[in-house]
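The complex appears here without one of its protein chains, the remainder shown in place.
Our next item is chain A:
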Amino acid sequence: MVDKIQEEENVVWCPQSAAVGPMIIAEGNALHSLRTRISDPDNVLQSWDPTLVNPCTWFLVTCDSNNHVVRLDLGNSNISGSLGSELGELNHLQYLELYSNNLRGKIPKELGKLKNLISMDLYGNKFEGNIPKSFAKLKSLRFLQLNDNKLTGSIPRELTTLSDLKVFDVSNNDLCGTIPVDGPFKSFTMESFEHNKLNGPELKGLVPYDFGC
């Protein structure tokens, strides 16, 4: 695409990225958006070349046989910045590994669109704001680890509908309200919730309350 910026007499042409290759599919676009948004001092994303036809040869990206991104392995990569809505476009994503970095800002609600997601590891960052209610749509989710962040608000009741959820950890945050007890939450130990401001398990039979939240 050509960008024309007119500055007095000089016309500055930005190089046409189309000149060096075909257009990339939407998933590559999404990942490229992510790359421009975050800071990457160790250059772990150096191979993320947007002029390639798809992101399947990019390091830390794993695709299936149909060239759809199924894994994103950016754990422990010294990246910082915040996430945007773009990751929600990775429809076939199964493993979202962003743990142990310096990511901050809110967890985008668009992550709730990842209906094939099996594992979401955002632990060990500086994420703030609420756990999105949209996570209730992650019907394939088995592992959800959001511990060691700065999340606030309550644990959305809607997460009790995630029948495949096996591992859940929100410890070491600033969550408040009560701990759900239905569905998969029956089997989670108290360690999954410790070091928050939670008011203990939801009392069944009474109107659920989340005061202070």
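Rule of thumb we're sticking to: a residue touches a chain if its C-beta (ideal position, glycine included) is under 8 Å from a C-beta of that chain, and two chains touch if they have at least 3 such contacts; residues count from 1.
Just so we're on the same page, contacts and distances are computed from a predicted model.
UniProt records the chain missing from this view under the protein name "non-specific serine/threonine protein kinase", selected from "ALA-interacting subunit", "Proteasome subunit beta", "non-specific serine/threonine protein kinase" or "dolichyl-diphosphooligosaccharide--protein glycotransferase". Only one residue in the set A:Leu60, A:Cys176 or A:Cys213 touches the chain that does not appear here, and it is A:Leu60.
Set against the missing chain, the residues A:Asn29, A:Asn76 or A:Asn130 yield one that touches it, A:Asn76.
Residues of chain A that touch the chain left out of the display are 1-2, 4, 6, 16, 18-23, 47, 53, 57, 59-60, 71, 73, 75-76, 95, 97, 118-119, 121, 142-143, 164, 166-167.
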